[in-house]
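A single protein chain has been omitted from the complex, and every remaining protein chain is retained in its original position.
Naming follows writing order (A and B), and every chain is counted from residue 1.
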Amino acid sequence: MKTSDNRWSGKFRSYISPERLGAALWPVLTVVPLLAGIGYAVLYSLGGVGLLSEGWTLQHWREALTDLHLLKSFAYSIYVGILSIVTSISLALCGTLVFRSQVGRRWTGMLLYAPLAIPSVVTAFFVYEIFAQSGWLSRVLHQLGLLGSADQFPILIQDPWAIGIITAHVAMAAPFFLILFLNTYQNEQIDELRRVASTLGAGSLESDWKITIPVLFHRSYPTIVLYFIFAVGSYEIPLLLGASSPQMLAVNVVRNLQRFSLDTIPHAYILALLYVVVVIGILWALLRRKKLFYEA
Amino acid sequence: MLKLEGISFTYGEAPVLEEVDLRVDQGDTLSIQGVSGSGKTTLLKLVAGLEREHKGRVYLDDEEITTRVPEDRNVVYLSQEALLFPHLSVFENIAFGLTVRKVEKEKLQAQVQGLIRRLGLEGLSDRSPEQLSGGQKQRVAFGRALIVNPDLLLLDEPFASLDRSTREQMQQLFKEVVHEWGITSLFVTHNVKEAIMMGDHIALLKDGRLHQYESMQAFIDDPQSGVKEEKSFWESL
Partner (left out) sequence: MKSRFKKILILATAALYGFPFLYMGLMSFARRWTYPSVLPDLLTIEHWRQLVVGQIEISYSFLLSVVLSLSVAATATIGGFITSKYIAEHRRSRWLLLGTYFPFILSPVIYAAFIYYYFVWMDLTGHVAGVFIGHLLLAYPYAIILCTGFWSRRSRKMEEVARTLGSGPWTTFARVLIPLARGILLMTFFQTFLISWFEYGLTTLLGIGKIQTLTLLVYQFITEANIYYAALSSFLLLLPPLILLLFQRRWLLYKVKGEW
């Protein structure tokens, strides 16, 4: 019994197999647009292309790398990223120690996952509503007689220390890390490990310090790094909750790209390129490890 | 009829098969005995067209099929794992080859039912593979292979994971059916006894080189086959 009457059509069908189609799709939707985009940005920043191009020059780079505003924006984003992730992880670790005995109960599942349903736009909105000077917290303090008027409430939104942004980031990341840690806790059978440690004479606190935390970190390290990159490049949260100066990186790039005067475009691209370099560096360091990314 | 000419295959730098020649006549079963790592599985994959980056030529019924894709060869492969499709019932698993060939429904029904009876799988049609025992799974896999009336059947230690009594039943069933249908087959095993029992002819694959024996006796007499050693061991007891 032959499979196909027409051998040629059989061969042809095998020739354009799904995975070959997928192979053709891959560059078109990943590396080509990305490299083309980055290439354009590089050329633009060197004055090679663009409406205002006056020929090749290093001037934009010289300007940008000495522009305090731009460098500050970069450093600010890293600061926000680090503080957001460190705070989230600390809270999640505390939560893990509290909730580890509750895992598996029915109500905990639904409860613990609930915050993950809330997207960043809504988180930003909510943080704004609660922490603004005339926000809900300020109202509560006022009702308690601790506050005379709204402007006595500290500025937590659009503030120079990015408290609002970091709060929103933490609201998104801490619940996520809590679940990640709790899952890891179970999968790695940390309770068993701790029991072994206690038979060897370790106290509860000591075994948490020497076993629970290192194991959790070891397993979730790639995810943590990934989230750091996301936090550094976040956009809609700082757009709503960030001060006008200094600005988070993504916000700064878009503003510079969309100014009416076109002469800030090279700066937008340079800032974006700096960000790309950092991301590549981090990705490279991660890829040298055996396991790839999150095993949530 | 299957004929291989000068088949060589390397994995990376390491040679897996070297200059393998082989011939199986229509309706015959050739047993290939070899220890694990001797290249048995690679040889079968290559004949099935699942591995096409090799030197040499493959002929089936005097037609060269060296470059043909697996689905155009009508060569079916049975391995130690039954590898039934978990999302299909027993009936649908057996019918698979006919379904993809778009065989009419009535004809398909009749053929599959017939085979189910022949293989003693009555009453299991609607079961899903996970509800079957190891022996039943292997029967279904056998049925799934037979339904397409293959020009060549490749068996890669198909009974290795079965318990002894089931294995003996399956060996018996296999011999009967293959004989009944006049199917040409290659039977690969590490087990010397099984190799002798299942094959009309026998070959030894060692370190990527294949030696096909004139007769069963020649194999038994060859010190390389290890039969004599084993015999003398049992006699010494």
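Please note the rule applied: a residue touches a chain if its C-beta (ideal position, glycine included) is under 8 Å from a C-beta of that chain, and two chains touch if they have at least 3 such contacts.
Just so it is clear, the model here is predicted, and its values are computed rather than measured.
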Margin query: Using the document's definition of touch, tell me which of A:65, A:140 or A:196 contacts the absent chain.
Written below: A:140
Checklist line | Which of A:109, A:154, A:214 or A:281 contacts the chain that the document leaves out | finding: A:109
Notebook entry, point to check: Which of A:46, A:156, A:172 or A:216 touches the chain that is not shown?
Noted result: A:172
Item checked: For chain A, the residues touching the chain missing from this view -> 1, 3-4, 10, 13-14, 17-23, 25-26, 29-31, 33-34, 36-38, 40-41, 95, 98-99, 101-102, 109-122, 124-126, 128-130, 134, 136, 138-140, 142-143, 150, 169, 172, 175-176, 179-180, 183, 226-227, 229-237, 240, 249-250, 253-254, 257, 268-269, 272, 275-276, 279-280, 283, 287, 292-293, 296
Next item on the list: Touching the hidden chain in the full complex, which residues of chain B are there? Just list them.
Entry: 45, 48-50, 69-71, 73-77, 79, 81, 83, 85-87, 96-97, 99-101, 144-145, 148
